[in-house]
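Worksheet for the structure shown next.
Yeah, one chain of the complex is gone here, protein chain that is, but the others are all in their spots.
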Amino acid sequence: MNQYLFQQLINGLALGSLYALVAIGFSMIYGIVRLINFAHGDLVMIGAFSTLALVTAGVPWPLILVFVLAIGAIAGMTIETIVFRPIRGASQVTGFIATLAVSIAIQNSALMILSGQPRNFLFPAFMRQRVGFGGVNASLTDIAIIVLTLLLIGGLFLVVYRTRLGTAMRATAENLTAARLMGVAVNRTILAAFAIGSALAAVSGLFWGGKFGQIDPLLGFVPGLKAFVACVIGGVGSIGGAMLGGYILGLAEVLFVGLLPQEFSGYRDTFVFLLLIVILLIRPSGLFVRQTEERA
Amino acid sequence: MQTPSQTTSMAETASAPTTPRRGFVAAILTIVVAAAAVWAAQQGLNSYLVTLLALLFINAALAVSLTLTNGLTGLFSLGHPAFMTIGAYVAAILTFSARRKGSMLPGLPDWLASTELSMFPALLIAGLVGGLVALAIGWAVLRLKGHYLAVATLGLIIVVQGLATNWDGITRGGAGLSGLPRHVNIWWALGFLVIVVAITWRIKYSSLGRAMMAVRENELAASCSGINAARLKILAFVIGAVMAAMAGALLAHLISVVTPKTYSVLLAFNIVVMVVIGGSGSITGAIVAATAITVLSEALRPVEESIGLYGMSQVIVALCLIVVLYLKPGGLFGSGEPAFVRRLFSGRKTQ
Partner (left out) sequence: MLEVRDLNVYRGATHVLKGVSFDVRQGQLAALIGANGAGKSTTLLTLSGLLRPRSGSALLHIENETLDLTRMSSEKIVRAGLIHCPEGRQIFQSLSVAENLDMGAYTQRDRAEVRRTMEEVHTLFPILAERANVAAGSLSGGEQMMVAIGRALLAKPKMLLLDEPSLGLAPLVVETIFDVIQRLKSTGVTILLIEQNAAMALEIADSAYVMENGNIVLSGTGKELASNDRVRQSYLGVTA
């Protein structure tokens, strides 16, 4: 295979992995409480800065991964308990505005504490080397991101489709009242969805820092919005759809930048959101979902 | 004592002003009082405070214009900053001195590079362009509902920002356009606020406004009673966008600079906060909340700077919003106007 093409493919898959991790949580939370959670992207930022703090404290990398998952889960559960649970049952727009408020509060608290100055963020040196496969090579960081993401997603699918908690989560997402009548402690199930989704977003923050080498308090905003785009591509509320949407978006972005002349690369985000508007118009329930449910 | 027509809330929103002249007189009097206050402020206050007052007027106008789209018609649009950016750039390109424009913005066609307009025509053209863009976008995105529309319009902000940043030849890229002529002073801001409030008020208490509220409450039922919901939604969206584009143009010429990031998502959030805290659909509420939030953030700014905690005022605004959503989800004034305001301006006789 041609090195340039291979490089683009790996790059797109790594970027897609980041989007997929954020989008899956976004979709889980939407699926279970019908809330477009704008603060979800900010967990990416929290994950990135937690990693930086843990690295500075000298914690070994495998442990950092575990800690970041835990920090994300705790942050997600805290937000759900303090802000979203009290307004549950209010209108969709009220919920949406509340998540926007949480996002603004998190971003600005981070600005207050960390200042707006971008920080350097480096994976250990061995992660930055390139590894070759028969004539082509790729950065170990990208490979690690792709592989670890697949492992995490595999684990998630096991939880969601093979455990009691997962069945309860899917049941609650579909019919909250009936789930309560089965004896499901709905609040705990919702909390679990927030915990899992937020943990994945936080890990994506760890990867984000490793891939781009710089982090700042506002870095979560665009991935948050793009997670929504990924969900729309795959059909909002579906975990598999969100994952696919994330990969498609990552590859499409890299393709867009790679194929068009240099001077268009600044239009990357413009392209993503035009894509969103076009998809919403043509197939509002996503590319892979039968057109049944009204998007209300 | 009240006349019978005031006893039901339906009659309140449904009846047109019964004695227009009295409402008109009240409105004129209010404007005169406001003008006198502005004049006094100009005499007594330093230029920073006067600029702040102008900013407050424009913020209030923005909140009121969003009331029309979000409150009355129930379209949850976050797209205001996108239209403000469009309006600001259009007006800035038109008013910029023709001598410097050619070299700074090489992408401009000759006829534009040699044009140098005064504020008023530039403002009208900015509004027109904003409206036309809204018409094109609205046709596409207004079929979406609830938070889908919200995210699509949020995406619109990013699209417009991307264009402003990358279309160097026309916009001068990320650096933005600075050194704009300071055409706008507090009188422009006051005049704009008055016009926006007057138009919104007239629409709210007309059959058009009632049709918009019908669409908000139940689009299907509204359509069944012969209301063209699609056209009405586009109309509300376009009117809101025209006002936003003009506000963007005015602000740019007040602070004499516009960059792709001047009107950001944060601004969209702040305007929405004003509308939600005031009560969706309440003009009085929008003005009161815009005043409170503008003053609050400005008052906190020196505190922020002295202790080095930038972002604190935004955190406080966001927390205030969450508390309001929790305690009073309908906002301070609901979707109506407080009784005394209604009585004053709709000109009903009171005994």
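In this document, chain identifiers A and B correspond to the written order of the chains, with residue numbering beginning at 1 in each.
Keep in mind that, in the parts below, contacts are C-beta pairs under 8 Å (C-beta built on N, C-alpha and C of every residue); 3 or more make two chains touch, one makes a residue touch a chain.
All of these numbers come straight from a predicted model, not from anything done at the bench.
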Neighbouring displayed chains - absent chain, whole complex: A
Residue in contact with the excluded chain [from A:Ala125, A:Leu181 or A:Ile282]: A:Leu181
Sole contact to the chain not displayed, among A:Ala138, A:Ala168 or A:Val257: A:Ala168
Those residues of chain A which, in the complete complex, touch the missing chain: 164, 167-168, 170-171, 174-175, 177-185
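Here is the rule we use: only the chains that are shown with their structure count from here on.
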CA centroid of chain A to CA centroid of chain B, Å: 33
Residues of chain B touching chain A in the complex: 76, 140-141, 143-148, 150-152, 154-156, 158-159, 162-163, 165-166, 265-266, 269, 272-273, 276, 309-312, 314-315, 317-319, 321-322, 325-326, 329
Touch list for chain A against partner chain B, complex: 36, 83, 86-87, 90-94, 96-98, 100-102, 104-105, 107-112, 115-116, 221-222, 225, 228-229, 266-270, 272-274, 276-277, 280-281, 284, 295-296
